[in-house]
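Before I ask anything, let me first share the structure, which is written out below as structure tokens.
A single protein chain has been removed from this complex, and every other one stays in its place.
Letters are used for the chains, namely A, B, C, D, E and F, taken in the order the chains are written, and counting of residues starts over at 1 for each.
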Amino acid sequence: MTPTRKKRALIVAALVAGIGTATAVAVVSMNENMMFFISPSDVLNEELPPDRQFRLGGLVVDDSIKHADEGLQVQFSVSDGGHQVPVVFNGILPDLFREGQGIVAHGYMRNGRFEAHEVLAKHDENYMPPEVQKALDKTGHNSGAGQ
Amino acid sequence: MIPELSHASYVWTSYSVFGVIVAWQFIQPLIRRKRLVDSMLEAEAERRAARRNQQ
Amino acid sequence: MSLLLETSRLEFHRYGQPVFRPLELDLQSGRAIVLTGPNGVGKTTLLRLLAGILAPVRGSLKHHGEIAFVGHLPAIKGDLTCRENLAYERHVGPPGLDMAEALARVGLAGLGSRPGRALSAGQKRRLGLARLLVRETPTWLLDEPYASLDDAGCSVVDELIGEHLDDGGGVVLATHQRHPRVDAQRLDNITLEFAPVRDAS
Amino acid sequence: MSLLLETSRLEFHRYGQPVFRPLELDLQSGRAIVLTGPNGVGKTTLLRLLAGILAPVRGSLKHHGEIAFVGHLPAIKGDLTCRENLAYERHVGPPGLDMAEALARVGLAGLGSRPGRALSAGQKRRLGLARLLVRETPTWLLDEPYASLDDAGCSVVDELIGEHLDDGGGVVLATHQRHPRVDAQRLDNITLEFAPVRDAS
Amino acid sequence: MIESRTHAAAALFRRDMKLAFRRLGESLLPLFFLFTVIVLIPLGVGPGPNLLSRMAPGMVWVAALLASLLALEHLFRPDLEDGTLEQWFVGERAVYARVMARLLSHWLVTGLPVIVFSPLAAEMLNLPRHALGTLIVSLVIGTPALSLLGGLAASLTLSTRGASVLLSILIFPLIVPLVIFATGAVSMAADSLDPGAHLGLLAAFTILSLTLAPIGIAAALRMNLE
Amino acid sequence: MIESRTHAAAALFRRDMKLAFRRLGESLLPLFFLFTVIVLIPLGVGPGPNLLSRMAPGMVWVAALLASLLALEHLFRPDLEDGTLEQWFVGERAVYARVMARLLSHWLVTGLPVIVFSPLAAEMLNLPRHALGTLIVSLVIGTPALSLLGGLAASLTLSTRGASVLLSILIFPLIVPLVIFATGAVSMAADSLDPGAHLGLLAAFTILSLTLAPIGIAAALRMNLE
Partner (left out) sequence: MIWKTLKIWFHKLGSAPSFYRFARVVSPWLWFGFAVTAAYGLYLALYVVPPDYQQGDSARILYIHVPAAWQAMFIYLVMTILAIIALIWRIRLTEILAMSCAPIGAALTLVCLVTGSLWGKPMWGTWWEWDARLTSMLVLLFIYIGIMGLYAAFDDRRKGARIASVLIIAGAVNIPIIHFSVEWWNTLHQGATIKLTGESSMDPSMLPPLIWMVISTKLFFGAALLDRARNELLDQDRSKKWVARQVLETSS
């Protein structure tokens, strides 16, 4: 091999090794589930410090939404299948906010409630006309609403 | 004619943003070409004038 | 003939030692003084003293009129075009030639909008010389004006010096091999020598 | 006699135009090539191409052995002393003379611990030449090695070139007035010319 | 005589501004930084409004300080290296005027943008509205002092002689009290207290540096050219 | 062959360090800045420990970012201007090795001091003790990437005429993800959550820039010499 070839081969080898390692490391850490939010179970298990702000994520529990008589305040519960956390929020909810929907809320734990100052709705990747959805509902394939 | 949509303002703004940006992509090269050609024509005119003066 | 620059027993020290022997130097209008001497003897130092950049340690220096100094460093901003570099210079003192003329005079016609950084070594020196033309200054201090110039460039320098002397200006220049090819009557030569090392007694 | 540097139809472009005419240039060991041509014709560009700093746009270039390049810019760190500047250079390739000798050879004896910034113009050039001596390199590329040097300095350059050629080295240098005073048999002259403006067909 | 002096200084100032635009990236670095801070900090801290508002004066002033420091490197060194600095002293014309012009352009690229963007920053960082005035006043009074003192430090560091390095290291701590007065004033205003005393001290500080710094800078520059 | 390459790089590295010590004033600027931030912020915020602790990761990382940015200007420009940079490419020997040596010395003057002082900063900013480890790890993993990516941006814009708004525009996309991962990791650690995934991604980011940036830098430097 000529020196230039050798040099090129070295560079390519280094590139492959570098990119390979980077990908491997990335994939391994990705498997550890990067948390964009904290689930209700974690909240209850881990005893977060009271002044700590964090994101709470989960599904809105059916029949838990209560609007205040006046003002924008709402209360609802968020669950991850295992545990539930009550949430209070004072502000405008996103349109996708509904029972069974996946949401992420920013705020603090106070007095056993999560005081949110922002509520975001997550939605899924399914797109279909309402009629199709109704038909699906009838046959028992509920594909909508949250993750 | 114009469909009644929920979230109409968001939809229409999105579509117009698309329209405006695409139109800009169409117009900008035209403007630039016109400028380029104009400047080249001017240079050419100067050269011709110089040649005429020489004769 | 008037006096443009007077010095008496001028001295400058570095590391506690005089750089060259104490110097008397008077520049008359219409005359050029050619400084020669080996590398490191202090030609540049002397010119910078005369320009007022350095302050003499002993002796005195008097200026009569404005001074222009073109040194080893080109004093050109690489980010500015040739024209912009000159425009700045023009505003600093009483204006001389206009910029296009000055550029043409030093052989840089057509390069006015090239950034300073993209000039060749000789072109940079030429731009440095053009700085002399856009301002009216009676006294020119030139440090190796012939360095890096081709034959045509060297003749330009000779012409510029000749015209400047005709106009009643004065020139002090440092040079090595090439001496100015102007009327030899108008040239004075000063050869600098290393000052003897002085011992503290 | 062996070949140190081969080029064939070498071209370099700026602003989409070739800088000089396509060039054939072969450097044999024991020979020196002298590049001349007006300011801005591309001597520096060519030397930088030969050094490998610039990549040719067309044509090919082959090096046989190490190369040293001394350009317009001195490649000296003002914050380091002369000795430190050389020490760095010495580590870069196979070592040649030791530092004290190299400094003495170029007439800088006793200035080894002076910071680079405190050198005069000629002293800086001399330090640049000393860089050639602390390493063993068969091919020297010198851009205006005589600029800013006094007579003694110019002779030093001539001697260095002569000795280098005797040792089987090769030299390419650009210069304006002063040509190397070595055995004329060993010199080749190349005069660069501006390339004609080319039109795409 | 005086006229030619102002001409020279004005020409220098115009050229400096031109160069600043040519090197826009470097000139914008401080602003970019201010922006990053304003974006990143809430990210790290979370948007709790109370917390942010307490930090606001500090953050804005840190940005101003940073902008000033970042540009110090360019204040005199490029001119020293390309030979334009020695031209200032040829015939000794207009050195003070040029120093002042240079400092003015330094302030214009570092201090002014921070002042202009401070209302935005204050808003994003939830500074109480009634404290905004004090913030701006503190910046207007204080940032010139940053330029002046920074310029002094920069002119001293041009040389590597041990003594000047030491001196420049001594100057930086001088800047800290300045910033402390300034943020103190804004915090007081935010708490609806009277920031007058703090602002007065700040002004005294600035006036003092306005008198002393240019002389020091001119002397230090000249020393470096030897 | 390889040996001479490492020699050249080692020589460059030694020289860089020597130069950094010669210009101690400039080299210390970033540290000085870190101190100012650490002193100022608690002053402005008041001593509420919770508030401070939430800002700590962001503040320390901002200081690291800043230190890195401050020195970017000097990474290649002086060498371009005094002709030492073109010497790197003569005979094309050891360019990568030298780029790496230069980046290493950049990191030593900018990243390392921040790491060394981060425990102090963490203490003064009341970062929970158990998060200190993560902070240090994030800095150790992340600051080299700052040097690498900053170097890429600096080399790309080295000889640009003007609009080097670039340096900032180019740095922003390169560095924002990094800072987000890093501060994310520390915040999670402060919340007693596992920062492993964030740190892993940070590592991947750094490894990737370690592979790609030097090649890009070498190519960009060479083009800027034309």
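The rule is simple: a contact is a pair of C-beta atoms (placed from the backbone, for glycine too) under 8 Å apart; a residue touches a chain by one contact, two chains touch by 3 or more.
Not measured: the values here are computed from a predicted model.
*Asks:* In the full complex, which residues of subunit A touch the absent chain?
*Replies:* Here the touching residues of subunit A are 26, 30, 33-37, 57, 92-97, 104, 118-133, 144-145.
*Asks:* Please identify, in ascending order, the residues of subunit D that touch the omitted chain?
*Replies:* 13-16, 57, 197, 199-201
*Asks:* Could I get the residues of subunit B that touch the absent chain, sorted low to high?
*Replies:* With respect to the unshown chain, the touching residues of subunit B are 3, 5-8, 10-11, 13-15, 17-18, 21-22, 24-26, 28-30, 32-33, 36-37, 39-41, 43-44.
In the analysis below, only the chains that are shown with their structure count from here on.
*Asks:* Work out which chains are contact partners of both subunit B and subunit E.
*Replies:* Touching subunit B as well as subunit E, we find no chain at all.
*Asks:* Would the interface of subunit E with subunit F count as same or different, where same needs over half of all numbers used to appear in both copies?
*Replies:* Same-residue interface.
*Asks:* Roughly how many whole angstrom separate the Cα centroids of subunit A and subunit C?
*Replies:* 73
*Asks:* Indicate the whole-number Å distance between the mean C-alpha point of subunit A and the mean C-alpha point of subunit D.
*Replies:* Here the centre of subunit D sits 65 Å away from the centre of subunit A.
*Asks:* Can you list every residue of subunit F that touches 2 or more other chains, as numbers and ranges?
*Replies:* 22-23, 54, 81, 161-162
*Asks:* Residues touching two or more other chains, restricted to subunit B: which are they?
*Replies:* In subunit B, no residue touches at least two other chains, as defined above.
*Asks:* In their complex, what parts of subunit E are in touch with subunit F?
*Replies:* Touching subunit F: residues 21-26, 28-29, 32-33, 36-37, 40-41, 43-46, 51, 54-58, 61-62, 65-66, 69-70, 73-74, 81, 153, 156-157, 160, 165, 168-169, 172, 175-176, 179-180, 183-184, 187 of subunit E.
*Asks:* What does subunit D use to touch subunit F in their complex?
*Replies:* These residues of subunit D touch subunit F: 14, 48, 51-55, 63, 66-69, 71-80, 84, 87-88, 91-94.
*Asks:* Hey, which residues of subunit F end up touching subunit A in the complex?
*Replies:* Residue list for subunit F touching subunit A: 1, 50, 54, 188, 190-194, 196-201, 203-205, 207-208, 210-212, 215.
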